[in-house]
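Subset of chains shown; positions unchanged.
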């Protein structure tokens, strides 16, 4: 059995009156890729954000239950800053900072104390290469990241997270705005990463989930219908609804 | 000893020695607070005073007679200034009054106004609102635009007293007059409006407005001194309790011949 | 298809907008031309750097007092205002305390400057610094505080939340996120707030009148009284019958404001380019 | 073989120890940093709380000086009597209250539409280079001291009104005009920044539907910016009602209720400034009491607008 990196227990989340996550229990395995699938609006992004407490920023939110990272409840006595350094996230909508490409990537390392120019240069290059965007931008590292195309922005955001080397990487539809080639590269990257990191990815692309993930969880209306090895979920789903969704018969 | 050396090197030594001999080595700051009407005079005399006593600084705050009286009472001001007599309750505070000058009040109209003379009674009626058109006093058929000072102004109390605008029911000046904040504001108002009439401290008179003769008497320093032109009031400087050396020196200076000359030069009437 | 056909509603709205803009600019030009036309001729070197004791109507002490007052007020109010805004936008959780603070700032913003003057007059007399640049500086600081807070708040709120999320998501501390991502994005807005407030301090008369006083001397220290240009201007208009000097002083005031604004705009432009 | 194992063990232990120390150091450092951050948060809070302290102090002092007079004169008489004649012990400030209300309404009528429309003009209708020229003009307008406005009003508007509309020239109209112009920059600046803060996607979304630019402005951009614009109006009202020196110079200061645009009036602020210099005893206290009324007045306006802005804000969520 794989080692459990994050363990979610009886997690419930309310946006005001709206019950967005219902009694979620799940384990996320270390150094594996877990895919979250499910129809739009079922709570995937919401769930993802609970894993590194990005939901703290939302007003009128209520969260109960436990999320244990390496067996420590992240909603209790833990340093949020440290948590977020350990659990990085790439958001659904690309949100680069209004600064140069270089500064976008160097931002995190700088904040965590890296000062030497040569070291930063190295990190920036490595991260941009990792996010499969180095070739496109290497000659214009000083241009503003906001003037990039949608897909480029998305990769910048991935590179930005890679630069701080988190243990867990949360990715909310990281390839939704990417062409197949870049998508493949990002997928390669993820496969690479899983040697050292734990990756959680939200995707609408069944093929993608099938291709790269080790585990898959199927969300529906704020509930987890089924979690398991990707093979099992795809070829031997236990729940009728999962089967319907996977085969596209759903809804 | 260092100081002496510097002084020597500055070549100021002889001067300071002379002063010491004259006993005029006063040093420090005094504050005068009070009437805005008295402020210009206090300031000019202060400047002249400071030339003779270079180590003295005189601060003059023109915030109003009442504030001045209060500041004197509270000890915030070394000397208070007032452009009106002290009221009964103020007199009880034990404040010492020094009349330093007298001021005349001129009734002014726009230079284009044909009228040059009004009787005391006419002026009173105009300010009461009983006469509202210039043709009632021999002028054009235009409404009279009355400009007055605010209640509490020294100028206004003196004016009301002399024009019969006082009564047990308070001031009789029409409420819908324009009320201007200070002599300057009256001058600018009258200078701009052909139908306006107002009154100002004599020292503020200039050629943008025309001063009327009252019952045929011109508002001049001579006429006031002789008593022919009766519209005048005192300027006061106030002290309470122990007066500092500088303040005393300043007061003496104001009342001295030199000081009174400056008073005269500025269109205010000296005390004789 | 070929020619633009505007709906009548659009034409009217457009017209209104243009008229409003023309009015605004027109008024500005009118005031400027009027004041400068009357005042420029009366300004001389002596007028600017003489003291009234040496040269009649000279305004050097007023210029110095004004500068002192601006400096001390900005030094006191800007950091407090920005920190307060940061607290309100970035830290405060909605609740009673925030409501109280917000209510307080809104109330402060509404309080007429003359009430600040009265308050400063009676309050700072307690500490025996009545009629001084310092008491004026404190009073004006409270007065401009809500403005700075509010404008800074607006500027901070205009920074997209995505930036904060992204930075926090990288495990960067909140303080650093604020200093490195949020504040830089908000800086032009904050700068505008400060500029507007310098203008307000230079132009304020009612509150200054009762706190700084009106002694037309170069202040020797922040504990001395002085007379700012605006107060001088008011005294010229109401107490002394000297329109020429009033026009000249108004011209100086306007030129100072033009210079301040110009400098601030240059800084703003530089920041924009970065 | 054995010794090598032992050696390895030693190395491991040493490494472990080293690692622990490092961890501890880093932990302490973090902790310190965290304490620092907490301290700074406290500092931010204190700064924010200064506003509360200030308002408490101001309220206390103004009320302390003003309330006795209200008690002596009688609240109803003080507020509702039109007669202000200190020489006759008549202390009614009704006319001044009305004067303040009228002149503020006048300023809003002049300033708000023109200000908001100018803000639209600057942020939506003209190319950036022109904005770069015009924006400093607005800032300049904001910077012009109120005394200069008053002086301008006194020497330009007052004579013009006197000549063309009759009356003394010192009037409600002149006051409203001057105040309206004075609040323009406040309204323009804040409206502009809130209009500019509206995400450009909204505009794109609307234009893409074939909606005209003007309609996009009035249907999407302005509603999205409304809380900022309302805030601008609050500040504008604050400035108008609080303006003193300019008003003293142009309003005429007659303690009467104006019946027409060309009638004179006296505002509460003007009232205080005009008489404070010479007032004594009950008259002075009554002026402080006027300050109290002015104060309460502003609190009420704040409250109303507060409710308005919050309503608008709620809809954004």
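Order of writing sets the labels: A, B, C and D. Residues in every chain begin at 1.
To be clear about the criterion, a contact is a pair of C-beta atoms (placed from the backbone, for glycine too) under 8 Å apart; a residue touches a chain by one contact, two chains touch by 3 or more.
Please read these numbers as outputs of a predicted model, since none were measured by experiment.
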Exercise. For the full complex in this file, how many of each chain are there?
Worked result: A x2, B x1, C x1, D x1
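Heads up, the rule we're going with is that only the chains that are shown with their structure count from here on.
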For this session: With contacts defined as at the top, give the pair, C-D or A-C, that has more of them.
Result: C-D
For this session: Among all other chains, pick the one whose mean CA position is farthest from the mean CA position of chain B.
Result: A
For this session: Mind checking the centre-to-centre distance between chain C and chain D? Centres are C-alpha means, answer in whole Å.
Result: 12
Seminar exercise, completed: Here the gap between chain A and chain D, centre to centre from mean Cα coordinates and rounded to Å, is 44
Seminar exercise, completed: Residues in chain A with touches to at least two other chains are numbered 59, 82
Exercise. Which chain D residues reach two or more other chains?
Worked result: 154-155, 248-249, 273, 276
Exercise. In the complex of these two chains, what residues of chain B are touching chain D?
Worked result: 36, 63-67, 69-70, 84, 87, 89-90, 145, 150-154, 166, 168-171, 175-181, 185, 188-189, 192-193, 196
For this session: Mind listing the chain A positions that touch chain C in their complex?
Result: 52, 54, 57, 59, 80-86, 88-89, 91, 93, 95-98, 107-108, 110-112, 157, 160-161, 163-164, 166
Problem set entry | Interfacial residue positions of chain D with respect to chain C in the complex | 33, 37, 40-41, 43-45, 47-52, 54-55, 57-58, 61-62, 65, 113-118, 120-122, 125, 134, 136-152, 154-156, 181, 184-185, 188-190, 193-194, 196-197, 199, 212, 214-215, 218, 228, 231, 234-235, 237-238, 241-245, 248-249, 269, 272-273, 276, 288, 291, 294-295, 298-299, 301-302, 305-306
